[in-house]
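In this view, the complex is presented without one of its protein chains, the others remaining in place.
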Amino acid sequence: MSSTATAAHEVAVAVSGIGKSFPGVVANRDITFEIERGTIHALVGENGAGKSTLMKILYGVQRPDEGTIEINGETVSLHSPSDAIARGVGMVFQHFQLADNFTVLENVVLGAEKLHGIGDAARSEVLRISEEYGFGLDPDELVEELGVGERQRVEILKVLYRGAKIIILDEPTAVLVPQEVDALFANLRGLKAEGHTLIFISHKLDEVRAIADDITVIRRGTTVASVKPADVSSRDLAELMVGSELPSPSTEESTVTDRVKLTLDGITVRDRSGRAVLSDIGFQIHAGEILGIAGVEGNGQTELVDTVVGLLRPAEGSIRLGEEDITGWSTKKRRAAGIGVIPEDRHRHGLLLDAPLWENRILGHQTRPPSVKGPWIDRSGARQDTDRIVSTYDVRTPSIDTTARALSGGNQQKFIVGREMSGEPVLLIGAHPTRGVDVGAQAAIWDHMRAARREGLAVLLISADLDELIGLSDTIRVLLRGKIVGSFDPQTVTPQELGSAMTGAGGAA
Amino acid sequence: MSETAPTMAQRPAPTGGDQTPPRVRIAWIGVGVFVLLAGVRELTGSNDMLSTGSLRAALIAAIPIALAGLGGLWSERAGVVNIGLEGMMIMGTLGAGYFGYHGGVLAGIGGAVLFGALFGLLHAIVTVYVGVDHIVSGVAINIIAAGLAAFLAKVFFSGLPGGGPTQSPGLPHPGTLPLDFIADPAKTLEDKEWFLVSDVAGVVGAVTERISWLTVFALLLVAFTSWFLWHTAFGLRLRSVGESPSAAESLGVNVYLFKVVAVTVSGGLAGLGGAYLAMVASSGYQNGQTLGLGYIGLAAMIFGNWRPSGLLVAALLFGYTQSINLRGGSDSLHSLLLAIAIILVGLAAWNLRSKALKQAALFAAGGGLFLLWWATTESVSSKFTGMAPYVTTLLVLAFASQRLRMPAADGQVYRKGSAG
Partner (left out) sequence: MKRLDRLVTMLAAPVLALLMAGLISSVLLWVTGYSVGDFWSILLTWPQPRQLTNILNYGAILYLSGVAAAIGFKMNLFNIGVESQYRMGVFAAAAFAGTGWLSGWLNTVVAIVIAMLAGAGWAAIAALLRVFRGVSEVISTIMLNAIAGLLVGYFLRQIGVQSGNSTATKTIPESSWVGGITIFSDAGNQLLGLSLLAVVVGVAYWLVLGKTRFGFNLRATGMSETAAVASGVDVKKMIIVAMLLSGAVAGLIGMPTLFGDAHNYGSSFQTGIGFAGIAVALLGRNNPIGILFGALIFSYLHEQANNLNILAGISPEIVQVTQGVTVIAVVVAYELVRRIKVAREQAAVAVSLQADADVDEEVAA
């Protein structure tokens, strides 16, 4: 930094007119923005807006179809991550790119063996960086022994080891607990102070406003605005992200009845090491009621869903569906008894990606008409009902013989919702039902959940989107480290109150 | 801020909980087992158990297994499962036969490596670039290799003096190392039949008497692999594409290239194993010569926990059971039952000490069975020793799999551009 006066206006990265298509999807079009050196620049956009594709382009994992990238004023063509690394660009991926069975040292030096070899010189360099930024990492420890926060520090160390001056962080806070987020932000500010340029990708607007110097908003694959955090509110940002008035979910008058449909009583679930991932969970959901579960991800939500569905066995406690004790039931029996599930990860748990839609209609409904007749598959019944779902739930597909893989995320999700609502379910579990879907599909899915509630289903809604929870739920419980730490009335609660309960900062109501 | 660096560098590297390096532990276990075998020999009088002759035969039987296993190691460390080792080994025997007959020892070895490597390359292209399932490709390669070798053998060797449609003429042997000055006194000592002393002499005799330089070369390759894969940048990259190809690609490692190189080398090593079969273990190419040794190599690699030292131990063990079989040593085999019984009882005691009651009971029961078998029979069918490598591997997989650690992305098809 020869001159601080000019440093403020030096452009580290300039992107103009970037476009990228995959078969059937335009991921990026005409993306244009600039990043000043020595700043933290946030890229925000909802899931599926094209942020990750853009980052992979900047890091050379994928190549753009059109447009130019300038790094430090020089037009570059990035064919592989090595090209990006050579230009001083580093990336911290959302899904950590670490070999578990390698040591910290091996993970760090991989691909950069020329710098300090792979032996003692490299080890002391790793220790030096770790010490300098207070990472507290042991070079010879296996990565599989490390916790999430430590793994992220290994990722950052990898980037620093290569001397990167421009660091891309893809959703770095998604997997962190609040204290870890604070520590990360402290690290990021330290890096900025040393002249690094940071690109921070997120859809958590409060965090973005807390850390970023500049914000670029991406919507539907293109850049729509560049703003300063001081000039906008989170609400403004959100509306920029979705492009119109934010569709806000809102419940109509209460349809809650006094018929209890699901009862959890003293549920405790332990993982293999014997640690309780859920402790003493108890609640009831009535017919016509939506119970929302709030919480930072990784606080037991996945385990809660798996326990109700029967994929995990509780160590203690009981589950009742209506009057029936289903604690010992198999998943098959529970599904047959009318539990519908919109899973968190629809590709892994909700669909047979390579099977046609009509076969996907049968999945999870193997014991019930119209997909089966006794031990036989009812092909025509399943096909007819798939046609019904496709038209009722507005699933955009050329035909019901199209494989599930070919559909967009939103249409896959609408199909799953339609499927899980069929066969007269008693209980519907929605785990992040609108994650990764476009705004149109989001509004439609919310409508369907409200309709389910009106029809007298009990609904268990798990979401990281507080607006969604507040807008849809009849009552909200907060899950923190596997325990229910609060119960709120969505009519009166604010996102701020929920937020502090989720992080354990505030008292529960 | 760099002031802290020197002090950091001086800090001793932190060490894990287990202080004994695995290699040292394996060595000690080896010594223990050897003493036990010597004791059993003394007790039962089956002197052929540890004679120079049987150990030498064991070593010769072990080398092709070790080379195939080493081939498997290279491939699987890079994340490509290679059950085509058998086929690559078959191609190796053919290459040794053709080039060895026409061009001598070195040409034979080179030809074997070349033929094996070509099939390794085929496996690599099909699995890595096209993304076909590794097992499917391996099965196909084994079918092609068996057919091609039989077809070409007829073309190559029919009508040659001493050759025929299914076998090559006699091939030249790689030379032996001049170590008779050690082998001869060892032989004298061995004949004394002194407990332990004669047994050690037997081992010394086995590794010195007319030992082929190809044997020594193969052993060196095991050591070389151990150094190369774990102590060089190339090795680090090669292992990284087997552990986490997407992490490797995100750091600029050319995943496809490393996989292809690894699988090609794998084929070359299996081919070298074939050369050993054709030129050292016997005196020419024959149809069906490999007899599933490629699969035993695979088993040795798994048994050895995807590590060079482990697979060498496994190969020696398997080679020993194979060779004792060939020597028709039903007497030795029978004594071996007692040795196994004692080892199992020992393991039971060990587990009892560390309070693993279930395992202890399991080992004790096994030990009891072997003891019963030993006490109630006079000899053992050679079929059972033939099975030993496979049964052992299955048992290890079934009961010690938590100690095994295969590369995390082994057998998975990776597509370029999936990083992140």
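Going in written order, the chains are labelled A and B, and every chain counts its residues from 1.
Keep this in mind: a contact is a pair of C-beta atoms (placed from the backbone, for glycine too) under 8 Å apart; a residue touches a chain by one contact, two chains touch by 3 or more.
Not measured: the values here are computed from a predicted model.
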Quick one: say which of A:Lys261, A:His286, A:Arg334 or A:Arg383 touches the chain that got left out. A:Arg334
Going by the contact rule already stated, which one of B:Leu152, B:Leu177, B:Ala233 or B:Leu347 would touch the omitted chain in the full complex? B:Leu152
Which listed residue, A:Ser82, A:Thr402 or A:Thr503, touches the chain dropped from view? A:Thr402
Identify the residues of chain B touching the omitted chain, counting contacts across the whole complex. 81, 83, 122, 126, 130-133, 135-137, 139-148, 150-152, 154-155, 165, 292, 295-296, 298-299, 302, 381, 383-384, 386-387, 390-391, 393-394, 397-399, 401
Absent-chain interface as seen on chain A, which is shown: 22-25, 309-311, 330-336, 341, 343, 348-355, 359, 362-367, 372, 375-377, 379, 396-398, 402-403, 405-408
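Here, only the chains that are shown with their structure count from here on.
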Whole-Å separation of chain centres (CA-atom averages), chain A against chain B: 46
Going by the contact rule at the top, pick out the chain B residues touching chain A in the complex. 1-2, 4-5, 8-9, 11, 13-16, 231-233, 236-237, 239-240, 243-244, 246-254, 405, 407-408, 417, 419-420
If we count contacts the way the header does, which residues on chain A are in touch with chain B in the complex? 52, 55-56, 59, 61-62, 80-82, 85, 91, 93-95, 97-102, 106-107, 109-114, 117-118, 120, 123-124, 127-128, 131-132, 138-141, 158, 170
